[in-house]
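Dumping the structure here so I can ask a few things about it.
Every protein chain except one is present and positioned as in the full complex.
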Amino acid sequence: MREKPKYPPPTLRDKHRYIAFQVIGERPFRKDEVKRAIWEASLSTLGVLGSARAKPWFIKFDEKSGTGIVRVDRKHVEEFRLALTLVTDINGSRAIFRTLGVSGTMKRLKKKFLTEYGWR
Amino acid sequence: MREKPKYPPPTLRDKHRYIAFQVIGERPFRKDEVKRAIWEASLSTLGVLGSARAKPWFIKFDEKSGTGIVRVDRKHVEEFRLALTLVTDINGSRAIFRTLGVSGTMKRLKKKFLTEYGWR
Amino acid sequence: MGEVSFSRDHFVEMDVRSGEAYDLANEWFDEVVFTKKLVLEESPDWASLREELRELRGSYGRVALLVVTKKPSLIREVRKRNLNALLYVQGGDMRINRFALENGVDALLNPWLGRKDPGFDHVLARIAARKGVAIGFSLSPLLNASPYERVQLLRFMAKAWRLVDKYSVPRFITSSAETRWEVRSPRDLMSLGINLGMGMPQAKASLNFHPRRILSRLEK
Partner (left out) sequence: MGEVSFSRDHFVEMDVRSGEAYDLANEWFDEVVFTKKLVLEESPDWASLREELRELRGSYGRVALLVVTKKPSLIREVRKRNLNALLYVQGGDMRINRFALENGVDALLNPWLGRKDPGFDHVLARIAARKGVAIGFSLSPLLNASPYERVQLLRFMAKAWRLVDKYSVPRFITSSAETRWEVRSPRDLMSLGINLGMGMPQAKASLNFHPRRILSRLEK
């Protein structure tokens, strides 16, 4: 018997956007630190309710280039971008989130905004 | 020379709602504790951005009857009510916020929802 | 302007789980259902369960039995007995979620409980609608959750609501209070529904129309 709900039909599917970002910091950051910082940024700026609506989802972070991908609900991209803009530190060390671009698919996002950082 | 901005013209005025609430707690609470709890509830559930939109403003709390008034932006009454609903304690002691009613004016709010608690 | 008073409405709290929670809910609601929570690993002693429910009915009037189990067969067993109580099933396990719906219990509470997804999909929504099984949306898991968990719960509940709405599944909003500190007023529980995506009439119906229709089964 199946242990997971079925993927919803098109009309009920969430509409996502993928955001490419770069982290500039006073030291390199680990993936788990960046993931936590994104969550804390969302909770601080959007709160529990705003985060439930924006549905931020950490996808990837490449520690070498300091770039990564996060997914959010299409209608809340700008709110979430502000949450990242207001970040001043990651795990106690000074840092800046810079968003590189937004796309409806991972493939296009990587191609347009992350190839210059070595992503394929 | 005036030291405060002028009251804005009607089209730019914020549209408020006044919410009457009751606090049920394992002990009586002071006004400043309730005020702080309301702020924390707003920040936790609505975040910095949601709170800037909801503009919660603590107005009064009567320590004897455990009832009070808070003002919020008209478009965010339900979000703010959820924030109060999710409160589980005030300053470390268990508590419940119960909203008694909402009105566009303080006068009507008191008359309809607070007279039974001794407000005039 | 001004909000109408809700005194003319008839609000039902479908799930409180202790005497103190019942007493507080009783001040704020027109009707309150007392829930006996039963964790089952094997068949219960039917005679003593029947006796306990009889006593609870004496104290609280309307009574529900909430079955918490990993074994679908136990749900069927309880279902077959006529216990004169509403039958709720605690959601979370996908097999239990489905089995409860297919067996036509009165309500499946929080199919997303302890999961990383809503535990509910369009297939289950169709079954729930066909069998007339209500989905219960409880506040208490939110109250006891960390901020991170609150976000996930709200997401899953909002998703489940969209399916419940689309397939016209019966539903109710409840505190599912274990203690009096988890009880909330009807209007405050409505605000939860509204923030999950319900319109005002839908939120109200989740504390009024749908609960009353379920309660009418007890009165037969």
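In order of appearance the chains are A, B and C, and numbering begins at 1 in each one.
As a convention for this text, a contact is a pair of C-beta atoms (placed from the backbone, for glycine too) under 8 Å apart; a residue touches a chain by one contact, two chains touch by 3 or more.
All values reported here derive from a predicted model rather than from experimental measurement.
S.K.: In the intact complex, which of the presented chains make contact with the chain not displayed?
M.R.: Every shown chain touched by the left-out chain: A, B.
S.K.: Have a look at A:L12, A:I59 or A:I96 and name the one touching the chain we're not showing.
M.R.: The missing chain is touched by A:I96.
S.K.: Which of these touches the unseen chain: B:K4, B:R27, B:K64 or B:R120?
M.R.: B:K4
S.K.: What subunit B residues would touch the chain not displayed?
M.R.: Subunit B touches the chain not shown through residues 1-9, 11-12, 39, 43, 48-49, 51-52, 55.
S.K.: Name, in rising order, the residues on subunit A that touch the hidden chain in the full complex.
M.R.: Considering the whole complex, subunit A reaches the absent chain at 24, 44, 78-79, 81-82, 84-86, 88, 94-99, 101-105, 108, 112.
Operating definition for what follows: only the chains that are shown with their structure count from here on.
S.K.: So what shape is it, when you link every pair of chains that touch: line, ring, star, complete or other?
M.R.: Complete.
S.K.: Find the geometric centre of each of subunit A and subunit B from their Cα atoms only, then give the gap between the two centres in Å, rounded to an integer.
M.R.: Centre-to-centre distance between subunit A and subunit B: 34 Å.
S.K.: Counting in whole Å, what is the centre-to-centre distance of subunit A and subunit C, each centre being its mean C-alpha position?
M.R.: 35
S.K.: Which residues does subunit A have that touch at least 2 chains other than itself?
M.R.: 43, 48-49, 51
S.K.: What positions in subunit C touch 2 or more of the other chains?
M.R.: 147, 150, 195
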